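Quick notes on the structure that follows.
Of the protein chains in this complex, all but one are displayed in their positions.
Labels for the chains are A, B and C, by order of writing; each one numbers its residues from 1.
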Amino acid sequence: MVDIVATAAEAVAGIGDGATVMVGGFGAAGQPVELIDALIEGGARELTIVNNNAGNGDLGLAALIREGRVRKVICSFPRQSDSWHFDEKYRAGEIELELVPQGNLAERIRAAGAGIGAFFTPTGFGTMLAEGKEVREIDGRQQVLEYALRADVALVKAHVADEAGNITYRKTARNFGPIMAAAAATTVIQVNEVVPIGGIDPENVVTPGIYVDRVVRVTPREGAER
Amino acid sequence: MVDIVATAAEAVAGIGDGATVMVGGFGAAGQPVELIDALIEGGARELTIVNNNAGNGDLGLAALIREGRVRKVICSFPRQSDSWHFDEKYRAGEIELELVPQGNLAERIRAAGAGIGAFFTPTGFGTMLAEGKEVREIDGRQQVLEYALRADVALVKAHVADEAGNITYRKTARNFGPIMAAAAATTVIQVNEVVPIGGIDPENVVTPGIYVDRVVRVTPREGAER
Amino acid sequence: MTANGQPIDKNGMAAAVAADIPHGSFVNLGIGLPTTVSNHLAADSGVTLHTENGMLGMGPEAHGDEVDPDLINAGKIPVTELPGASYFHHADSFAMMRGGHLDVCVLGAYQVSAAGDLANWHTGKPGAIPAVGGAMDLALGAKETYVMMTLLTRDGAPKLVPECSFPLTAVQCVKRVYTDLATFAITPGGVEVRALHGTSFADLKALLDVPLLDATAR
Partner (left out) sequence: MTANGQPIDKNGMAAAVAADIPHGSFVNLGIGLPTTVSNHLAADSGVTLHTENGMLGMGPEAHGDEVDPDLINAGKIPVTELPGASYFHHADSFAMMRGGHLDVCVLGAYQVSAAGDLANWHTGKPGAIPAVGGAMDLALGAKETYVMMTLLTRDGAPKLVPECSFPLTAVQCVKRVYTDLATFAITPGGVEVRALHGTSFADLKALLDVPLLDATAR
């Protein structure tokens, strides 16, 4: 059952050193900045972070990396014009990188939530990102075996929650939220609004409450929502 | 691009002998009865049908089987109190059965639409339905290799379509529709209502128009909708 | 130990299962007998019911004007929708089950083995048309799989057995077995008897060909 908690600090309580944490978002869209801030405040170290990127600018995931809390990043696209904190730690040998094609990243996360141990996909065949991996021909195409990717905790930004933990997202900020929510042992979601049970049409629920452990309403930052 | 056609006959045109046809529905909920009627009318024979069941009562899929059009059924639950047409053909050796656990059936259909050649799942391990299949231990569990299941055509019943082919469903009649729509070379959907583009909130589209080839509006049967 | 009250009927078994479902659980009740467990869940149980044909928050059976052909359960019986419900497609629904997100699944059985193997889908009789549905997924998918069954067949043969003779549904998946004569927990240490209904531990031991541990005083 879902706990609706009052503060981001309560929402991230118990995330310990060495945890694997999935962080929703694609760049800034859907990034749970306030939960990450609370995670920094909470002091956890040696984290493995699963995200599409490795931090942009100085906020959120970038700040977590800057503070030296991240041992390893599993992502598809670390290097960007504003990934300076990751770049610095990576070049200094202070952070490990597992680079995963974006579709494999999404599918591996989905597999973890869906009880699929591993799957064959054409993506990556013949490239350095498939080196050492099992390959077989299926349906006339060479396919690479990829394994499910799960986490201890998922931190997700969504739009509306009802008091049963049912969740909706907003536009392309949906991105990794629904699959990460299903792939983590504990799922923590920050939302813009909490409504009573019955406040979301059952046809339009994107993440059912079964996947959600804690919800916290976060007041949108100035300029972060319209 | 989607074609909005006027009749069920046009919607199923071109389905030839020997085709593999996915048919949506779980029992009667979501069963595209009018499309199946048109398929019977169209005369195609030697069909392979993918559905959860093997026909209930005398309508829809049951009628298709009664008419001797079906060479093989791939399903999870053929035997029911009202599956008499299938039972008769099966006992007479006139129809082949591939029995698939329901979750494997759904996941294999999803895999076909998602470009996954095969996947490992614990379901079925140690049972007669996994005999002869590849098994390996992943994450401490014995898992069975299952292959994607695709089709030439999917016949689906949904609720509303817009003129771009975006689709919504109604309650538990959603069932296999979205995954079958993505797993077939040609997807044909019968709906209760067609609305202009923009008539479905982009957040609430369940099957995007990219998966849909033909849409036909069917007047609900007396008592079949409320 | 001596006999302890009377054997319980189906209703009693359903009540026993319901009493063991933790508050706030997400639960799938198998077709047939297990469906009756819902009648014994208190209004404040916080239990959310899953039906594998694509819904969480399933309500009681629908009657009269409530009947909607688009809203049925896994047994294809019209049901109702509770506030806070959600709908999803079949792959998402089985992902929910197979991904281990349900807390409890309750199933009927032909046989359960001492190791927790389940046989509940196929009699294996020649000429029988097999149908598996979601049984193999359900048996493995929930965090805890409970079985409800009479302990003996109509012919008096035990259904809790050293090894299943019927075709298996899944291996080592059953955690608890609720029967008319006793409730069992299948643990790494062996089969524990948790409750007795109208029989003694000694009589139960004599009845079954499975080593039993007495945990009734637990």
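As a convention for this text, a residue touches a chain if its C-beta (ideal position, glycine included) is under 8 Å from a C-beta of that chain, and two chains touch if they have at least 3 such contacts.
Since the structure is predicted, the reported quantities are computational estimates derived from the model, not experimental observations.
> When the whole complex is taken into account, which chains on show are touched by the absent chain?
A, B
> Touching the left-out chain: which of A:P32, A:P78 or A:G117?
A:P78
> Can you tell me which of B:I49, B:V73 or B:A112 touches the chain that was removed from the display?
That would be B:A112, which touches the missing chain.
> Touch as defined at the start, partner being the missing chain; which of B:V21, B:L39, B:A154 or B:A182 qualifies?
B:A182
> For a quick check of understanding: of A:V5, A:A28, A:L59 or A:I197, which residue touches the chain that isn't displayed?
Checking the options A:V5, A:A28, A:L59 or A:I197, the one contacting the hidden chain is A:A28.
> Considering the whole complex, not just the chains shown, which residues of subunit A touch the missing one?
Those residues of subunit A that touch the unshown chain are 26-30, 52, 56, 76-80, 86-87, 90-91, 97, 99-104, 106-107, 109-110, 121-129, 142, 169-179, 206, 224-226.
> Could I get the residues of subunit B that touch the absent chain, sorted low to high?
Residue positions of subunit B that touch the missing chain: 1, 110, 112-116, 162-164, 166, 182, 197-198, 202-203, 205, 208-211.
Basically, only the chains that are shown with their structure count from here on.
> Listed by label, which chains are in contact with subunit B and with subunit C?
Joint contacts, listed by label: A.
> Please tell me the distance, in whole Å, between the geometric centres of subunit B and subunit C computed from their C-alpha atoms.
29
> Centroid from C-alpha atoms only, then distance subunit A to subunit B, rounded to Å. What do you get?
Computed from C-alpha means, the inter-chain centre distance equals 33 Å.
> Per the centroid of Cα atoms for each chain, what is the distance between subunit A and subunit C, given in Å?
35
> Which subunit A residues touch at least two other chains?
114-116, 202-203
> Counting only residues that touch at least 2 other chains, which ones in subunit C make the list?
In subunit C, residues 55, 81, 87-88, 91, 94-95, 97-98, 141 touch at least two other chains, as defined above.
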